[in-house]
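A single protein chain has been omitted from the complex, and every remaining protein chain is retained in its original position.
The chains carry the letters A and B, assigned in the order they are written, with residues numbered from 1 in each.
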Amino acid sequence: MNIHPTAIVSTKANIADDVVIGPYSIIHDNVVLGAGTEIQSYCELGISNGMSDGEPLEIGEGSLIRSHSAFYEGSVFGDGLVTGHRVTVREKTLAGKNLQIGTLSDIQGHCEIGDYVRFHSNVHIGQKSKIGNFVWIFPYVVLTNDPHPPSETLIGATIRDFAVIATMSVVLPGAEIGQGCLIGAHSSVKGTTDPDTVYAGSPAKKICPTSRIKLTDGSGAAYPWQEHFNRGYPEEVIKKWGGEICNLGE
Amino acid sequence: MNIHPTAIVSTKANIADDVVIGPYSIIHDNVVLGAGTEIQSYCELGISNGMSDGEPLEIGEGSLIRSHSAFYEGSVFGDGLVTGHRVTVREKTLAGKNLQIGTLSDIQGHCEIGDYVRFHSNVHIGQKSKIGNFVWIFPYVVLTNDPHPPSETLIGATIRDFAVIATMSVVLPGAEIGQGCLIGAHSSVKGTTDPDTVYAGSPAKKICPTSRIKLTDGSGAAYPWQEHFNRGYPEEVIKKWGGEICNLGE
Partner (left out) sequence: MNIHPTAIVSTKANIADDVVIGPYSIIHDNVVLGAGTEIQSYCELGISNGMSDGEPLEIGEGSLIRSHSAFYEGSVFGDGLVTGHRVTVREKTLAGKNLQIGTLSDIQGHCEIGDYVRFHSNVHIGQKSKIGNFVWIFPYVVLTNDPHPPSETLIGATIRDFAVIATMSVVLPGAEIGQGCLIGAHSSVKGTTDPDTVYAGSPAKKICPTSRIKLTDGSGAAYPWQEHFNRGYPEEVIKKWGGEICNLGE
């Protein structure tokens, strides 16, 4: 382990041999850090608020948590988690592999997140959200959950595989964003959207099939985005998309 | 006192005996912390910017300040203040008891806040705002104050008792949100709103009396919210609401 002398690390934490922990970070008792993981400076991991049922915070192999981030105990992340700075993650967040969480994003816990999901900066994920695989959520998007705030009724949003939600949109309680959808910037969406369809506006309206959006360089359709964009995805994942893209186009 | 050895605490600060101060936090000279208060890690309290007229930062009894928060001197909070992480509070913020300030919220100072107010995550309260009692403000709401930015004319918003402002709404300079109002998500509001009325849209329009909004479980009206939601409020407060609710319904 490469633990900075100013870091405060519990001897009860379960930390792989080659983990790096930066200056002034705090690792509490109930934390499991996989091999090859790096925790940068001023992070606090494994915070307890009595809502985690004693479950640990588990972070998979090869992860990177950037500075000033705070994670509660009782959440589980697959391998390859990467965060920006000042990320907050509450208890009972269950996420697959290769999740990216941008700077200032706030995951409120009690939610499910698939594989290869990417939250850009300053995204707010309300409790009870369900997010599929390969989803993209852009800055200042909020997933809400209370249909008549304040209340005890929390109905999370559902975001299906390959969907894209653009900057500063609000997903209203219980909304279901269909597979491969594009929600335009500055929209608010409720109800269930058709797959592979563009919605925009506040309230959002159906605009057109996503296949009508063209790349600005004239090289063809911009969606399904997997056909032209694969930065950061492993080769075996991109191969699988081949089949899925055909399905999407049907 | 239970002060972590890495905390930097001024001997001039006025700190009750049983206060807890977490790792790497900094408490400056001009700070008063009430009994039973806990300050978590990486917080800095009592920052001076020359605009506080030498007045102290006073935080009431039984308060909890979560990690990475920054409070300036010259503000006063009643008992039972609870914050999320990375909260910023500037000078001349005067707040009643049991205020909750969510993660990443930014109180710009020079404002008045009543009792039992709840700011969810990432709320921005501009200078000269006046907020009543039992108000709820949801994520990414901004209370603005400059009618023709940039200028020296700051006209704060007024939010009256029991009003609710939903996610990602902008309250324009000088707007007055009436008692018991509901402002829908993604709205922008100007002028004065009628009490107990729903407004939504950008610009926001009057939609209907709040009493027309029904609970999704079919159990009745969702507003006034005090009739079905009381999590976290003390028994004596809930009893008082009985009378106030009658008034609201008139």
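Just so we're on the same page, a residue touches a chain if its C-beta (ideal position, glycine included) is under 8 Å from a C-beta of that chain, and two chains touch if they have at least 3 such contacts.
Keep in mind it's a predicted model, so treat the numbers as computed, not measured.
Undergrad: One chain isn't shown here. Among B:42, B:134 or B:229, which residue touches it?
TA: B:42
Undergrad: Any idea which of A:104, A:143 or A:157 touches the chain not displayed?
TA: Candidates A:104, A:143 or A:157; residue touching the omitted chain: A:104.
Undergrad: Looking at the whole complex, which of A:122, A:179 or A:197 touches the chain that is not displayed?
TA: Considering all chains, including the one not shown, the answer is A:122.
Undergrad: Determine and list the chain A residues touching the chain excluded from the picture.
TA: Counting over the whole complex, chain A touches the hidden chain at residues 6, 23-24, 41-42, 67-68, 84-86, 103-104, 118, 121-122, 136, 138-140, 164, 166-168, 185-186, 201-202, 213, 215-217, 222-223, 225, 228-229, 231.
Undergrad: Of the residues in chain B, which ones touch the absent chain?
TA: Missing-chain contacts on chain B: residues 8, 24, 26, 42, 44, 47, 68, 70, 86, 88, 104, 106, 108, 122, 124, 140, 142, 144, 147-153, 155, 168, 170, 172, 188, 202.
In this text, only the chains that are shown with their structure count from here on.
Undergrad: Rounded to a whole Å, what is the gap between the Cα centroids of chain A and chain B?
TA: Using C-alpha averages as centres, the distance is 28 Å.
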